[in-house]
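Every protein chain except one is present and positioned as in the full complex.
So, chain A:
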Amino acid sequence: MNLLKVNDLRVDLMTTGGIVEAVRGVSFHIDRGETVTIIGESGSGKSTTAMAILRLLPDDLAVRAGEAQIAGQDVLGPRTVINKLRGREVALIPQDPMTALNPVFTIGRQMVEAIRIKDRKLGRAAAQKRAIELMDAVHIRNPEQQLKAYPHQLSGGMLQRVLIAMAVSTDADLIVADEPTLALDVTVQAGILDLLLEMQERRGVGILLITHDLGVARLMSDRVYVMNRGEFVEGGDVIEIVERPEQAYTQRLLAAIPELGPWEDPALTGGAA
């Protein structure tokens, strides 16, 4: 049984001008310990695919056809199914950590809430203790103190670590990471990706990674799907795709990465630029 199995998923976008096909029949699967990446430019439908699987689409987007199963359970049918899976079998790491937490409650209160959704019988004190352990696991210093802080008092990188800790707290086997480093400084990005890999190694979770960044995809993925205009144009082993892209779109995507060439300073060589 696959951790996640998606078959011919189709999502429509309702606009005032009519219906636009945002996702046009994508199929893939994820197994334990695997990272599968959907890569594409903005508007390609990659985040929509992830959100459709989690049933978190905004009102103007709707799944029209297809199948999606998490841990063998059909999540596109009655909402009760996905409601039971959220926070237990599947967790989300969001795009922008700065807006992903309730601004009026402390980090600790929200972590304790997440922990107790997974484990209702756990008392407040025990949940608090578990929260400190989790903060420790994502390498946050002074966890006791940070738990008393409000989201606006922490940096974006710190908040993303908190959100990863929350995802880990669910013991979910499948983690959906929707551009987890998009809103972060480059210097912080590497740390967050390292942390994700560390969590995966330790717990063997499957990760569905959404990104527009080939560098991130290459570092993280086992398999990668290149998405354009709602369709997978190419998919397979990440090394294969990066080294021997078959499709013109993938080639253009690869060509768009800036490379560090030899540095010639016009002031030193004396020539005009």
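As a convention for this text, a residue touches a chain if its C-beta (ideal position, glycine included) is under 8 Å from a C-beta of that chain, and two chains touch if they have at least 3 such contacts; residues count from 1.
Note that contacts and distances are computed from a predicted model.
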{"item": "Identity of the absent chain, which is to be given by its UniProt protein name, from \"Ribose transport system substrate-binding protein\", \"Peptide ABC transporter permease\", \"Deoxyribose-phosphate aldolase\" or \"Acyl-CoA dehydrogenase, short-chain specific\"", "value": "\"Peptide ABC transporter permease\""}
{"item": "Omitted-chain contact residue, chosen from A:Met14, A:Ala65 or A:Ile117", "value": "A:Ile117"}
{"item": "Chain not shown: contacting residue from A:Arg86, A:Arg161 or A:His212", "value": "A:Arg86"}
{"item": "From A:Gln73, A:Thr99, A:Gln145 or A:Gln251, residue that would touch the chain that is not displayed", "value": "A:Thr99"}
{"item": "Positions on chain A contacted by the hidden chain, ascending", "value": "54, 56, 58-59, 83, 86-88, 90-92, 94-96, 99-106, 109-110, 113-114, 117-118, 150, 152, 163, 166, 170, 176"}
